[in-house]
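Omission of a single protein chain aside, the complex is shown with its protein chains in their original locations.
By letter and in written order, the chains are A, B, C, D and E; residue numbering begins at 1 in each of them.
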Amino acid sequence: MATFSLLVTANPHSSQGQFSAIQFAKTLLHQGHVIKRVFFYADGVLVASRLNCPPSDEYNLTKTWAKLAITHDFELTACVTVAMKRGIINATEADRNALTGENIDPAFEISGLGQLTEAMLESDRLVTFG
Amino acid sequence: MATFSLLVTANPHSSQGQFSAIQFAKTLLHQGHVIKRVFFYADGVLVASRLNCPPSDEYNLTKTWAKLAITHDFELTACVTVAMKRGIINATEADRNALTGENIDPAFEISGLGQLTEAMLESDRLVTFG
Amino acid sequence: MSKSLAIIFNKAPYGNQSGRELLDIALMAAAFDMEISALFIGDGVYQLLTNQQPDILHMKNHSSTYKALELYGIETVLVSSEDLEQRRLSESRLMPVSSLSNHKQINKTIAESDFVFML
Amino acid sequence: MSKSLAIIFNKAPYGNQSGRELLDIALMAAAFDMEISALFIGDGVYQLLTNQQPDILHMKNHSSTYKALELYGIETVLVSSEDLEQRRLSESRLMPVSSLSNHKQINKTIAESDFVFML
Amino acid sequence: MKTLYILNNPQLFEQCTLAMGTQDALLLIEDAVVLSEQQSSDENHFVLEEDLIARGLNSGSSWNKKNYNEFVALTLEYNKSVSWL
Partner (left out) sequence: MKTLYILNNPQLFEQCTLAMGTQDALLLIEDAVVLSEQQSSDENHFVLEEDLIARGLNSGSSWNKKNYNEFVALTLEYNKSVSWL
C-alpha cells in the first residue's frame, strides 16, 4: 500500500487533465492505495467553484472530486494566490477584499503553496495532471 | 470610421489574449472607430466574473472591460452554454439550476451564440483573440 | 447575398474542447443561413474517426454531431488528404461525412470565406 | 537528507503564466529547504532575456524574480546552450543569473531530482 | 479575399503559413513573436512591436514591425482576419 498525492493544474473546462486525474485517483484507491491530498494549482483551481454547472447529462467534476474526497477521507486543496486571481473565493477572502459573494465548494479548502510541498514530502508518489 | 466586433476566446488567467484584445479595442476607439459588441466564448467567458481578484497592483481585466464598455457604449456578451459550464452564472440561471449564489459582473450580459452571428453580420470587421 | 463562414478543426478530440465548441458555432451560424464550410486539417482529422468512446472516461461524445452537419445544411465538409496520409490514416477509418480534399482546395475555401474561425 | 526538486521552464514569457507560476513554486519549495534546480530549455530560454517590459501592455513583469533566485538559495540555474543556439540567442542577451549548460547536464539534473515540475 | 493571418502560437507557424496565399499577410503576436528571430522574413510578414518590447526582443528582429495603431489599420486594409489558433 502506497500513499499518493496529486498535483492538478489542468483546466477543468477545456482540457482532459481533471478527468484523467479522477480516473487515476479512483484506480489507485480501488487497488488499495491511499491519497493524502489533491492539490490544485494554475487553472486547476477552477474546479473548486460550486457554481460550475455542466449540462445535466454530463460529468460534474466538482461534485465527483467532492464525493471521492469525502468517501475516502483525503484533502482537496486549492492554492490561494492563483485561486483568488481566478475568481475562486471563500467567505473570508471575499470579506477581506470587499467582494460581494463567494463560490467555493464546501468540499474544497483554500490554502498556501506550503500544502503542496508538505504533500510532496509526506507521500510516496506525487503525480501531476496538467 | 469602421464598426468592429471582437470574439474573445482567450483564458484571462493563463494567457495574454484578453490583454491583447483590450489593447486592440482601446487603439481602435482612439482612432475613432466604434465597437458594436465584444463576444466572449470558450475560456474567454471567465473574465465575466466579478469575483476575479488579481493582486491589487495588477491589471483587473474584468473591471477594465467594464469601464471601457460603459465609456464607449458597447456590449460585453458571454455565451450562456459555455459560461454556465465554467461557473459564470447570473441570478436567473442560478435560480433555474438551484445554485446558491451568482458571480456575473453587472457590466456583462449572458446570452446565446446568436449574438455572435449577429455581431458578425452587423460589423465591418470581426477580430478574434484566442 | 448570405455570408460564408469557414470553421477549421486542427486539434484531436477530447484532450481539449475545441471540436465541440466549434461545432456549436457551426450549427448556430447554419441556423442564420450562413454558408458554412467545415475543414479538417492537422490533428483535426482525428475528429472524424469512427468508433469514438469517450464515455468510458465520462467525457461527452460529440462525434455524432459531425453526422448531423448535412441535416443542418452544411454540405462542404473537407478533410486534408495530405494530413491523413502523414498520419497513416486511411479514409475508411473516418465517418462517411467528409469529402477527401487537399491543401490547395482547403486554402481556396479559407480564402473565399467571409469569416474564418478556429479554437 | 533534504529532497530535491527540478523546475523546467520550456515556454516563452507573457503569452502564458507558466514562468510566473513555476517561480512561485520554486520560492516556496526553497523555503522548505528543498534543493532546487531551475532549468531553461526550448522557448523557456526567452524567460531570461534582459530588458523585458511587459508593463507597456499592463502585464506583470516577473523577470526580476529570476535575479532573486540566488537570494533564496537556488544556485543551480542552467540554460541549454543548444536551445540558445537554435534560437540564434547569444548568452550576452540574458540576465546574468544562469550558467550555460547542455542537454546532457540538464538531463542528468532531471534524472537525479526527487521531483520534477513543469507547467 | 486578401486575408490577414494573426498567429500567437509559435508551434503552429508551419501549419499557418501553409494556408496562406500570395496576397495574404502574417502578423506575429504574443508568444509567436519569438519566431521573428528564428524564421526568415518576407515582405508580407509582420511582427507586433509592443509584444517584442514586452519580451526584450525588440532589438534582435529583422522582421517588419507594426505597432497596435498599424495592427488596427491592417485589419481594415485586408478583407478579413484569421486568428490561427
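Heads up, the rule we're going with is that contacts are C-beta pairs under 8 Å (C-beta built on N, C-alpha and C of every residue); 3 or more make two chains touch, one makes a residue touch a chain.
Treat the numbers as computed from the prediction; the structure is a model and nothing was measured.
Asker: Among the chains in view, which touch the chain not shown?
Answerer: Looking at the complete complex, the unshown chain comes into contact with A, C, D.
Asker: Check the options C:Q52, C:S80 or C:T109 and report the residue that touches the missing chain.
Answerer: The single option touching the absent chain is C:Q52.
Asker: Given that one chain is not shown, which residue among A:V34, A:A107 or A:V127 touches it?
Answerer: Here the residue in touch with the unshown chain is A:V127.
Asker: Could you list which residues of chain C touch the chain missing from the display?
Answerer: Touching the missing chain: residues 11-16, 43, 46, 49-54, 56-57, 59, 63, 86-89, 93.
Asker: Residues on chain A that touch the omitted chain in the whole complex?
Answerer: So the residues of chain A touching the unseen chain are 2, 4, 9, 15-17, 20, 23-24, 27-28, 31, 33, 124-130.
Asker: Could I get the residues of chain D that touch the absent chain, sorted low to high?
Answerer: 10, 41-42, 103, 106-107, 110-116, 118-119
Just so it is clear, only the chains that are shown with their structure count from here on.
Asker: What chains, if any, are shared contacts of chain C and chain D?
Answerer: A, B, E
Asker: Could you run down the chains that neighbour chain A and chain B together?
Answerer: C, D
Asker: Among the chains, which is located farthest from chain B on the basis of C-alpha centroids?
Answerer: So the chain farthest away from chain B turns out to be D.
Asker: Hey, which chain is the most central one here, using CA centres?
Answerer: Ranked by how close its C-alpha centre lies to the overall one, first comes B.
Asker: Relative to chain E, which chain has the most distant C-alpha mean position?
Answerer: A
Asker: Using mean CA coordinates as chain centres, what's the gap between chain D and chain E in Å?
Answerer: Distance between chain centres, rounded to whole Å: 27 Å.
Asker: When the centre of a chain is set as the mean of its C-alpha atoms, what distance in Å lies between chain A and chain C?
Answerer: Here chain A and chain C have centroids separated by 34 Å.
Asker: Going by the touch rule set out above, which residues of chain A reach two or more other chains?
Answerer: Answer for chain A, listing residues that touch two or more other chains: 13-14, 42, 55, 82.
Asker: Give me the residue numbers in chain C that touch at least two other chains, ranges are fine.
Answerer: In chain C, 17, 115, 118-119 touch at least two other chains.
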